[in-house]
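Of the protein chains in this complex, all but one are displayed in their positions.
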Amino acid sequence: MAVEIERRPIMVERTEVRRYGASARVNHWITAATFTLLALSGLALFHPSLFFLTDLFGGGANTRAFHPWLGVVLIASFAILFVRFWSHNLWNRDDTQWTKQIGDVVKGEEEKLPELGKYNAGQKMVFWGTALLIVVLFATGLVIWDEYFHGLVSIGTNRLAALVHSLAAIAAILLIIVHVYAGIWVKGSIRGMTEGRVTGGWAWRHHRKWLRQEAKGETHD
Amino acid sequence: MTNAWGDIKYADLVVVMGGNAAEAHPCGFKWVTEAKANRGAKLIVVDPRFTRTASVADFYCPIRPGTDIAFLGGVINYLLSNDKIQHEYVKAFTNASYLVKPEFGWAEGLFTGYNEEKRDYDRSSWDYQMDEQGYAKVDPTLQDPRCVFQLMKQHFAVYTPEMVEKICGSPKDKFLKVAEMMSECSTPTKTMTSMYALGWTQHSKGAQNIRGMAMIQLLLGNIGVRGGGMNALRGHSNIQGLTDLGLLSNSLPGYMNLPTEKEPDFNAYMSTRGFKPLRPGQTSFWQNYKKFFVSFQKSMWGDKATAENNWAFDWLPKLDVTYDVLRTFELMNQGKITGYFCQGFNPLMTFPNRAKITAGLSKLKFLVTMDPLDTETSRFWENHGEFNDVKSADIQTEVFQLPTSCFAEDEGSIVNSGRWLQWHNAAVSPPGEAKADTWIMAGLHLRIKELYLKEGGAFPDPIVNLRWPYGQPEEPAAEELAKEMNGTALADVTDPNDPTKVLVAKGKLLDSFGQMKDDGSTASFCWIYSGCYTEAGNQMSRRDTADPADTGLAPKWAWAWPLNRRILYNRASSDVNGKPWDPSRKLVWWTGERWGGYDVPDYGPTVKPEASVGPFIMNPEGVARLFTRGMMRDGPFPSHYEPFEAPVANAIAPKIRGNPASRIFKADLEALGNADAFPYVATSYRLTEHFHQWTKHVWVNAVLQPEFFVEISEQLAKEKGIEKGGWVRVWSNRGSIKAKAVVTKRIKPLMVDGRPVHVVGIPQHWGFMGKTKKGYNPNSLTPFVGDANIETPEYKAFLVNIEPTSAPASA
């Protein structure tokens, strides 16, 4: 049948759960914005077909000059984000199960999955992946930040750093694509990061264990 | 140079010894490169250091500074004992066959006639045996034990390869390789060229170093031929012009001499200048001396120089002694010279024993410097910390700095090493208040003349009567001066064979010195330049590159003295019969009626070969001198003498210190150091990146070689704990300097008489003015002693000590 009918009760009970405080949100969006700018500015230099992106930054030279400074902002802002969230991203048995059922995840058949804490394994992987890559990007970025650090290491090391930096950047961007897409796909997530609240239903569906804890009042950010 | 720069491309063997052509004459050195690339020529370098010239050489041989005569003597010995000489040439074109007076001899390092007190020789025995007609006796078989050839053999026998190694520290096999390569040029079809400069001249026996090689070149038949010659690579771009114009204290223009006190009148002066031929029929060109001299006097004093007043002979100064720079500064130190004009000269940096120069300048009443740059000499009174540590308050000398223009800012000619007078135009106007030297000197002259006219004085005549025929008396034009050098007919000059034929009309420029007269009808300031600016125009500004037979002589480019001749003694490029020694390198030959070829013949153009007129027409004997008679103060043959400061005693005459005929002032003798306190041999030299003390004022040059340094071997550095790029102190008995250390494989210890002698190389170019880092130069250390013949200071061999140290306070 081509038509789905959804019948709504007249009155539905609505619950709201606080997911992110204001400072976490601000922190996140600073990180997100910096990363986006970094990706855009980095990609502009990465492939000729994307060089036009330098226009976003006022030309090639400015792009080249801004990018590493954005990197500095990113590493600072991400560090705070990291401190906030790392404990929620510790791996547990449910995550292993979740990973095994990745097929169900992709299909959106969450009922089949175990109840999850604040984050699912995918989010955790993105979390740790970006954390690692950002460190790599920062380290290699410093090496190739010619304006201030030229001549510190050999050209050979420089070349390696440039290669690793660009590969790490691609990997990071891929992760963030996954992250962003997940945010878009899983409706209601973005609201969590924008308004700080999710609906109880969202929490029930995606992070039920977390919801139970919240319901018990064991809140923490 | 006997030859020309471009001619070097025809050499088969280039010997750079006593110079560093690639660094000091890079542009001229291109001809060596050409010879190598296109002719397969070989290049030998003999130098205490492995220089940039050596870097492109086929063979390098080290030598201890100041021992070249032993080396060259060794080569002469090798050539003679292995019979590697060009017999026909030697026999016909040199004085090998001439018999020498029986009294002449050599023993224990001294020639006959030495007077220890005067440090001078009575040279009367150093001459030929004469026959009744006053001609020199000869033995064409070269067998007579008194002939020059035999005496030469005997004199140089002591310089065996072992002796060469013992004195010079040049390994025997390397020396022999050099001698062998040179000896190959004894055939008429192989030539060697000698390129030398200060590595030979700046010694107490500098002139004899050059004699040594000149003798080799004569034995090999290499003088007067293409690709051969004795090629002095001159210094400042116009230093050839300086000597041509007689700027030495005892010279007159065109290699004439100023009279001495022993020649108080014209007759006495001329009595020793007859230049009667010493062999029948010889040209003896100096027989024309009087014509050149009178023409010079006429150019100086014009109408005021007359037959009656002996052409104003009395107005010439009569020398008591020569006033070379060493004596000048000695007299300054003695308080006998109180005012000093220093024009284009930076003696504080460039003369030996800086302490003595500073002391001399400090005693002056006034010092005038004329220079485009702010030189150290102009600032000798200014304290520059360690680099010029003087007490300004104690110096009362009044200094006048007159800024002059520089070569690119004025018009005129510059004479290069090949005797080419090349005219150049001003490229820009001088900056600020700078004025041409001629403007300054004319101003001085006119004012002094006016004072003499107004106030009289002890001897106004030479000054008030000086001819001053310039359109603008306050600034003679370069062209006017050039014409004056060339010379003019003051009356119609007629053909001596046909008095009705006017060769040059009154008032016209002379075509050559051949037209000069001793009757006052011609005037010329410098006879050898005659022909440079004729009625046909300024020959020096010719720019025709045409070069028949690609000789490298380009006869229509500029003008060479004498008579646009590019290779001196070029008659010797052909054998006695006038046939070129080497048909592939013809230069001047007998065509059947006359001498012709690619160059202006250095010979009577129609003198038949049969006439047996020698090619060395300036010598009364018509041949070149292997034995110089009494022409040199320190001996008719070169003989090895150690430098005044040497690490070892003279191996062939242990009692003699230095050159016995060199003059040395008492205080300077006392200031000499000995090997026990100063065990290392120092030498000084140029770097290609700088020109003396000037280019340190130029940004680019300062970049290319920014800081003063000394060069030492890895071995010495190790022995003394000196690090590459670290600071060292170098001191002699006269002063001390600090420098960066360039520790290099290019200098190696020399084994002299079984023990190592270390060489410390000290480049010349730093000081306390300019854009480079402040620094010193070798002249804080160098000894105040000069060559026996022309007083060139002994900059190239002296003793020092060295130790690691800390940076100067204000480096």
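By letter and in written order, the chains are A and B; residue numbering begins at 1 in each of them.
What we mean here is this: a residue touches a chain if its C-beta (ideal position, glycine included) is under 8 Å from a C-beta of that chain, and two chains touch if they have at least 3 such contacts.
Here is the rule we go by: contacts and distances are computed from a predicted model.
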{"item": "Protein name (UniProt record) of the chain left out of view, among \"Branched-chain amino acid ABC transporter permease\", \"RNA polymerase, sigma 28 subunit, SigD/FliA/WhiG\", \"Formate dehydrogenase iron-sulfur subunit\" or \"Peptide/nickel transport system ATP-binding protein\"", "value": "\"Formate dehydrogenase iron-sulfur subunit\""}
{"item": "Touch with the omitted chain, as defined above, among A:S77, A:Q123 or A:N158", "value": "A:N158"}
{"item": "Given B:F149, B:F329, B:F709 or B:F768, the one touching the chain that is not displayed", "value": "B:F709"}
{"item": "Among A:R18, A:H47 or A:K100, residue touching the chain not depicted", "value": "A:H47"}
{"item": "Those residues of subunit A which, in the complete complex, touch the missing chain", "value": "8-9, 12-15, 17, 44-51, 54, 59-61, 63-65, 106-108, 110, 144, 146-147, 150, 155-156, 158-160, 162-163, 166-167, 170, 173-174, 177-178, 181, 184-188, 199-205, 211-212, 214-217"}
{"item": "Hidden partner chain, residues of subunit B it touches", "value": "22-23, 26-27, 29-30, 33, 36-37, 40, 50, 52-56, 58, 60, 688-689, 699-709, 723-726, 740-746, 748, 771-773"}
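One rule holds for everything that comes next: only the chains that are shown with their structure count from here on.
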{"item": "Subunit A and subunit B, separation of their C-alpha mean positions in angstrom", "value": "84"}
